[in-house]
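Here is the structure we will look at, set down as structure tokens.
A single protein chain has been omitted from the complex, and every remaining protein chain is retained in its original position.
For chain A:
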Amino acid sequence: MSQYVLRRLLIAIPSLLGISVVLFVVLALAPGDPFAELATNPNVPPEVQAALRAKFGLDDPIYLRYLHWLNAMLHGDWGFSFVSRMNVDTLILQRLPATLYVIGSAQILALLIAIPVGVYAATKPYSLFDQIANTLAFIGFSLPTFFTGLLFILIFSVTLDWLPFVYSTDIKATGIRWVLEMIRQAIMPVAVLGLFQAASMTRFVRSAMLDVIRLDYVTTARAKGLGQAKVIVKHVMRNAMIPVVTLIALQMPAVFGGAIVTEQIFRIPGIGSLLISSILSNDTPVVMAVTFVFACLVVLFNLIADVLYGWLDPRISLR
């Protein structure tokens, strides 16, 4: 097992290198760079501009700049953000907790809704409960988060004034009040993101359960007199969760991507809003670093999905 993981990590190196080349080239082809603003600033003389560009190697050929970046990365130097005037790694670490908090809670909420609802709906297919769950799920994943997000703000913040609609990282409170405030301001983004995730996940759990529930070994289990609950949990769910777990792991990077929109709407100072603001301000080192982190997440969660698959399904041996 550990050998398998090690080998997969080694295989990940060339693919990450490939991804970084593509990202670097695309960013290099994009118009504008961190010094683009200097060009329009009349207070900076042209010769100073040229000297600065030469100093940071901005006019070097692209392969030289890439090797330069790669070398720095390998030495743990993620670059410097000219806009925020701080190191990129510090900046990312600063923004990460808010993102993890919101995405993690949303994902847990989604699972807490999707698994019980999907399982119960599958045990009584085409019942009233199933029909209602299906309809709600369909509505849920048809509505984009930027729409439901704004709707929630309109209802719960503007009209009812129950919840704050701007997420703040420096809450002026301590102890239990701080905790309560953190929960209060996360309710809306977590609900928007979690319900959206739950909608598609519910449908997936339901169909995975229905696939398993009519298999022969479920009849075998019934013939043992185990009782409905035990048959469902031990024999059906245990098998149905294999594809579900894989799907959730593979979806995680997409969840981070989807969170960018949600973070923007609720003004959550997370990784997603960092990416958007740095794209807008031509802060290339930050854009490069954040997209590269996303790429690493994709590779990592793919590996996690495969390992979980091998762990859940004894027919698959990871060698």
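The criterion applied here is as follows: a contact is a pair of C-beta atoms (placed from the backbone, for glycine too) under 8 Å apart; a residue touches a chain by one contact, two chains touch by 3 or more; residues count from 1.
By our rule, contacts and distances are computed from a predicted model.
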item: "NADH-quinone oxidoreductase subunit L", "Phosphate transport system permease protein PstA", "Carbon-phosphorus lyase complex subunit PhnI" or "Dipeptide/oligopeptide/nickel ABC transporter ATP-binding protein" - which is the UniProt name of the missing chain; value: "Dipeptide/oligopeptide/nickel ABC transporter ATP-binding protein"
item: Given A:Q3, A:N41 or A:Q228, the one touching the chain that is not displayed; value: A:Q228
item: Residue, one of A:H75, A:K172 or A:R214, that touches the chain absent here; value: A:R214
item: Residues of chain A (touch criterion as defined above) contacting the omitted chain; value: 214-217, 219-228, 234-235, 238-239, 242, 312-315
